[in-house]
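As you look at this complex, bear in mind that one protein chain is not there, while each of the others sits in place.
After this line comes chain A, so read on.
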């Protein structure tokens, strides 16, 4: 066998795994359906960038329709699923808000009596957070009072800026938590990363190589270590052998030819939609592979998102900044049942963008009330003078929220697409409304002369979690605490699909820490590992 380990997906979870295994001498092959990002299209100084960015760095695969994309039917979902299919995965376009989960996130059953505990604790994951924060060049400040004390990220935080300072002062007056926010944004030259230029286009790719994205932080070293990365390699199904082990994968190459990749162990790192899609497409059973629990695809969690924008008299020059987040607040993160819901949300304070952004649905709401009489004064009022709280709300796992196969819509190679069925729960609705109301108070306390609470924005499914749930009981979970499928001992899932609950945080810090921990466990148990010979 040419390769010890096959990894599907070259986003952060795949990249971390590939690099770490290669360091230990594993022969690793990675199949990635997309391409390397083309940073020559990050033309941030051109006047047409706000327009071309939607095409070249768009988040919705259904609109983008790049060669590496597959269709996702979202007609029965309250939220659309967003992702970047290519080397670096979602980190290429992420806002770089880098949040660890809090201790309670791993213990919601014990503390709140709902859903499930994780088969690990914050303390178990903490050393891996520290390591991935070094690897991704995270900036921030240690000893945030919302987390247990310990080692923080390697770089100093991004400046709070005038907006961050103003809101921080307001929180001090209110007695509410805030802290300089952690970001995957290099505030100094660091490793292969350059210092941030605060141009604020993080969500459309960084033109300066300052954002901690897996294509920059992990892939160059992984390739040096001998990892073989095949791009434009679209995995159609896993190869299931007569003995029940997985022998690798069948994929379609850039020329449309079907190929086989064989390896002793297979790791899925294809995200909360791509991973269940692949499992449901594999094997002989109509239920797909590794699905004796029936849980593959179920419990999809996407984090309902709330935005609250404050418009101020003061000029923050806030059309740019790091974006990213200046400060975050976890004041209302923990459960308080008197509020009428359980769990909570994290807030991140962000800039609002250039003139074009002042007219768009995000973050001002679909019925942006800027058009017509008074347009120019409204633009002048908002531009540079506004800042927004982005609210990441925890949603609870529900079996009816799920990923299924779409046999009608297929990708460019004829592989069936995915369909998501997702409805916002009553708990989520109440949670978002409560948090929006508090965020409005925060901005008013900071002196905002106007606060816009955007109605629910549909196109916000950045976080794709929960669809191959991790647990100790094979009857109710798909993978164990090592990320190994209960049903198939040489098949692993290392992406956010394994999350038992969603937390109310941007997930990449925990996806990354978990992938590193899973990789270490695979290395430790390599002697006992069953492999497809």
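Everything that follows uses one rule, which is that a contact is a pair of C-beta atoms (placed from the backbone, for glycine too) under 8 Å apart; a residue touches a chain by one contact, two chains touch by 3 or more; residues count from 1.
Operating definition for what follows: contacts and distances are computed from a predicted model.
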Chain not present in the shown complex, as UniProt names it (candidates "Circularly permuted type 2 ATP-grasp protein", "Gluconate 2-dehydrogenase subunit 3-like protein", "Aldehyde ferredoxin oxidoreductase" or "Cobyrinic acid a,c-diamide synthase"): "Gluconate 2-dehydrogenase subunit 3-like protein"
Of A:134, A:165 or A:221, the residue in touch with the unshown chain: A:165
Per the touch definition above, residue among A:66, A:111 or A:281 touching the missing chain: A:111
Options A:66, A:379 or A:405, residue touching the unrepresented chain: A:379
Missing-partner contacts on chain A, residue numbers: 44-45, 47-52, 54-55, 102-104, 106-107, 110-111, 121-123, 141, 143, 145-148, 156-161, 164-165, 168-169, 171-172, 175, 177-180, 187-188, 195-201, 319-320, 330-331, 333-334, 354-356, 359-360, 371-377, 379-380, 383-384
